[in-house]
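The structure appears below as structure tokens.
Note that one protein chain of the assembly has been removed; the remaining protein chains are unaltered in position.
Note that the chains take the letters A and B in the order they are written out, and that residue 1 is the start of every chain.
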Amino acid sequence: MIGLVHYLVFAGILFCLGLFAVLTRRNAVTVLMGIELMLNAGNVNLVAFNRFVGSGVNGQIFALFIIVLAAAEAAVALAILLNIYRTYKHITVDEIHLLRG
Amino acid sequence: MSFEASIWYLVALLTLGTGAYVVFTRNIVRAAFALVFTFLGVAAMYVFLRADFLAAAQLLIYGGGITVLLLFGVMLTHRHEGMELKLDPLKALPAVAIAGGFFVAIWSAARRADWDLVAPVEPVGTSEAIGSAIMTTHLLPFEEISVLLLVVLIGALFVARRSGEEEGS
Partner (left out) sequence: MPHSIDSLSFEASTAATIESLGQIVPELIVTCTVLAIVLVDLFFIRGKGKRQGPLEMVVLAGMGAALIATWAGFAGEPRAVFGTMMVVDPFSSFFDAVFLLATVLFVFSTMMSNEIAVADRSEYYTLAVGSVLGMMLMASSTDMVSIFISVEFVSLASYVMAGFVRGDRRSSEASLKYVLYGSVSSAVLLFGFSYLYGLTGTTSLIEANQVLYASNPYPLALLFALVLVIAGLGFKIACVPFHFWAPDVYEGAPTPVTAFFTVAPKAAGFALLSRFLVTLLSNPSTSPGFWTFLGSLDWPLLVGILAAGTMTLGNFGALRQTNMKRLLAYSSIAHVGFVLMAVSTLSPEGLHAIIVYMAAYLVMNLGAFLVVIAIRERTGSVDLRDYDGLANDAPMLVVAMVVFLYSLTGLPPSLGFLGKYYVFAETIRQEIWWLAAIGAVNSVIALYYYFRVAKALVFRPLRERQWTGAIPELATSLSVALAAVTLVFGVPWGAFEKVTTYSATLFLGR
């Protein structure tokens, strides 16, 4: 029988995959993809806890709001990436370093 | 193993497999397409968890909206260079250590905590409950998020529009 811990471990792996992408990727779009994986992992946790621990639909509503926020965040991040691309002609994160010290 | 459990394992494997592909592939377009399947897999997880409304929202917003946004991002920012990605082996080792350590922490927290489990009820459908909660108990966050979307999208439009104008001139 699939229980709570199955979902938690699933979400944990998803989160760590996203974290790994964030830490190693140098292209800003792939970093964003990693962030989306991490947010999805959090959402799976919320919905799983809602089913197995909580009552009502509070966890699901939380997850619903997160999905909306993630969309807004992706929109802002991509607008900023486009802006960076116009000024730098690339979006390789660790080659953008005027600010140092 | 029951039928549902074997389907669950299959979906989980597919989701995590495509997720890993996103993380490890060297082609950014393939990464974006693999991500669609990860999002779909997560939607399937919501179905297993009897969260039908959320599964639909995941399909629409993640599977549709966010993936399209990311693909636009890929297409618009890779005209001057190839779609190939570089992986930095020097950064990979500490990253493996950090992500691995994180997973061990999650594993031990998830396995050993005595979760206060309740018997899962079988809901008929969650749309009505979510709808009434948004209009009563969760009214404040709902309204807040509407102001947030207004403000933030004005900001995002400003940043994106500006760069378009500059290219035109």
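Brief remarks follow.
Everything below uses one rule, namely that contacts are C-beta pairs under 8 Å (C-beta built on N, C-alpha and C of every residue); 3 or more make two chains touch, one makes a residue touch a chain.
Computed from a prediction, not measured in an experiment: that's the story for all the values here.
The chain that is not displayed touches the following shown chains in the complete assembly: A, B. Touch with the hidden chain on the side of chain A covers residues 15, 18, 22, 28, 31-32, 35, 38-39, 41-43, 45-46, 48-49, 53-59, 61-62, 65-66, 69, 72-73, 76-77, 79-81, 83-84, 87-88, 93, 96-101. Within the complete assembly, residues 105-106, 108-110, 112-116, 123-124, 128-129, 132-133, 135-141, 144-145, 147-148, 150-152, 154-156, 158-159, 162, 166 of chain B touch the chain that is not shown.
Quick note on the criterion: only the chains that are shown with their structure count from here on.
In this assembly, the C-alpha centroid of chain A lies 6 Å from the C-alpha centroid of chain B. Those residues of chain B whose C-beta lies close enough to touch chain A in the complex are 2, 4-5, 8, 12, 15-16, 19-20, 22-23, 28, 31-32, 35, 38-39, 42, 45-46, 48-51, 53-54, 57-58, 61-62, 65-66, 69-70, 72-74, 76-77, 80-81, 85-88, 91-92, 94-96, 98-100, 102-103, 106-107, 110-111, 115-118, 120, 126, 129-130, 133-134, 138, 141, 145, 148-149, 152-153, 155-157, 159-160, 162-163, 166-167. By the touch criterion given at the top, residues 1-2, 4-10, 12-21, 23-30, 32-34, 36-37, 40, 43-44, 47-48, 50-58, 60-61, 63-65, 67-72, 74-76, 78-83, 85-86, 89-91 of chain A touch chain B in their complex.
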